[in-house]
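Missing here is one protein chain; the remaining ones are kept as they sit in the complex.
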Amino acid sequence: MKGERGASAPEARVTLPPEESTLDATALTSLPRGRALLEPHRIALMAVAAGIVFCAAWFMRWDWLPQYAGAIASGVGVTLLMLVSTSLLGFFFAVPIALVQVTGPWWLSLPAQGFCTVIRGTPLLLQLWLLYYGLGSLFPQFPEIRQSFLWPYLREAWPYGVAALTLSFAAYEGEVMRGAFAGVPRGELEAARAYGMSRWKLFWRIWLPRAVHRALPTLNGETVLQLKATPLVATITVIDVYAVISKIRQVTYLTYEPLLLLALIYLILTALLVAAFRYFEKRIPTRSA
Amino acid sequence: MKHAFRTMIAATIIGLAGACGAAAEPLKVGFAAEPYPPFASPDASGNWEGWEVEFMQAMCKQAKLECVITPVAWDGIIPALTSKKIDMIVGSMSITPERLKTIDFSDKYYNTPTGVIGPKSEKFAATPEGLKGKTIGVQVATIHQDYATKYFGGAGATVKEYQTQDEVNADLAAGRLDAVQADAIALDAFLKSDQGKQCCDLKGNVKDDPEILGAGVGVGLRKGDTELKDKINAAIKAIRADGTYDTFSKKYFDFDVYGG
Partner (left out) sequence: MAADMINWSLLALEPPGWGGVLLAGLMNSIKIALGGYSLGLVLGTGGAFGKLYGGPVLRDLMEVYTTVVRAVPELVLILLLYYAGTDLLNRVSAALGYGSVDISGLAAGIFVIGVVQGAYSTEVLRGAILAVPAGQIEAARAFGMSPLMIMRRVTLPAMLPHALPGLSNLWLICTKDTALLAVVGFSELTLVTRQAAGTTKAYMLFFCAAGVLYLLLTLVSSLIIRVIEARARRGWAAR
């Protein structure tokens, strides 16, 4: 009995990169169902929760809320913009990074592998500061940079935030895509070849769509993780929702209220993301084993 | 495996107990965990040095208090005080009416003007008109942030906020900022550094507004900690009277940092 399990379980792990096994553990990927909320003990728990919320609303200070509502809304906008743009960009980079690791020559696959190792092996906060302050410290030595057409962008903070978040997403999703590319059944590729498809056609028609299809379930978790990484850009002066809340904390000298609101905002954003993914996953035909 | 697991649990408990058990009496003095020369900056052996560190040591010695330096993030230094992570703030924090609503202050221990610096190539004055259309960098949660937002931000300048002063300086040197507003002494230290010498010079001091810029720098204390406040006030008075204050100040400044 033990032998059976033992034989199948490690094999299943070999095809899965370790990220996938912990993705659900570190990122919220499913929501509770509505009907189950009506059990008696849940009603009691919800009453307690409502009491806590009421106490928080009643005894804590929330008078700053109307004044900053606009700033918070625009902060949420920046956070979402960061999330969507870097996830999309990161995914586009992840495909070639994964592909060269599966089929590329060594002089392409080795750097790609190194890139993934370095990005995944160091904290994002450090990468962000290296890009922003590290590169910034080199500008005085190269005055030509200030004359270049890129300077208006290099002066701003958001391009560095976008770059760091994109690289990070590319590295993590690249690892997932690598497994997905390698996991497409050989028979399908051989069948395509037997039909006389060219390499490009095979890639565009069979390999890529099948790999993306296989990687889709992880996208939900990776995107939630990416959302959880966005507040780091506030440390390089990008004004996302985290930065707005930090500012409120400093102006009002309140410790908890703004942070609690911030946690609530992220909870809602995550729930919306998960709901959106659930909606889209339903529209995509069921994936094969 | 089981054994390793048990060891791990034991290690946690011992670790936590050890960390909590280290509870001792010394007062925890909150410093901003960032280089802020010439007042406080870490040296290569991990110790803090600077004028404010010497002031703190002299004051604690005078008041017979045992003090340890506890670095805290600047933007969370007031919550750290109110949530008892630290017992006082010696962080070049100006005494302002706004802060007095939340925390208490000792008497002032230094007072300096507020300056604006910018790249050498640019010529402008430290006035709302001079800074119009420019990007000006300030440290977050400082009197300079409030001042710049009110006077320069209101007159068409973009105010950019940073976590630490050395990041503001770094971004001015990198060319991402047109100007920096900060404490005149801290700016002077930057202008004398290798990086500052190359890039920037002083554009002038700003017009005073006591309501925002406050009445000098004091030791930040929790409200109601009157016993400690009295001790510290007495100590400040004593080290000023017996010349200790002037002795260590001369090592750093060629003028009276206490202010009028």
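All chains are identified by letter, namely A and B, in their written order; residue positions are counted from 1 within each chain.
Quick note on the criterion: a residue touches a chain if its C-beta (ideal position, glycine included) is under 8 Å from a C-beta of that chain, and two chains touch if they have at least 3 such contacts.
Treat the numbers as computed from the prediction; the structure is a model and nothing was measured.
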Candidates B:A33, B:V53, B:L172 or B:L213 - the one touching the absent chain: B:A33
Among A:T166, A:T230 or A:T252, the residue in touch with the chain that has been omitted: A:T230
Hidden partner chain, touching residue among A:L110, A:L150 or A:A271: A:A271
In subunit B, positions touching the absent partner: 1-2, 5, 8-9, 11-12, 15-16, 19-20, 22-24, 32-35, 37, 41-46, 70-74, 76, 79-80, 83-85, 164, 166-167, 170, 193-195
Chain not shown, touching residues in subunit A: 1-3, 5-7, 9-10, 13, 18-19, 21-22, 24-28, 32, 39, 41-42, 45, 117-118, 120-127, 129-130, 133-138, 141, 224, 227-232, 235, 242, 255-256, 259-260, 262-263, 266-267, 270-271
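In this section, only the chains that are shown with their structure count from here on.
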Centre distance in Å when subunit A and subunit B are each reduced to the mean of their C-alpha atoms: 36
Residues of subunit A that touch subunit B when the two form their complex: 133, 136-137, 139-140, 146, 154-157, 235, 237, 246-247, 249-250, 253, 255
Touching residues (chain side subunit B, partner subunit A) in the complex: 75, 78-79, 82-83, 99, 101-102, 140-141, 160-163, 167, 170-171, 173-176, 195, 198-199
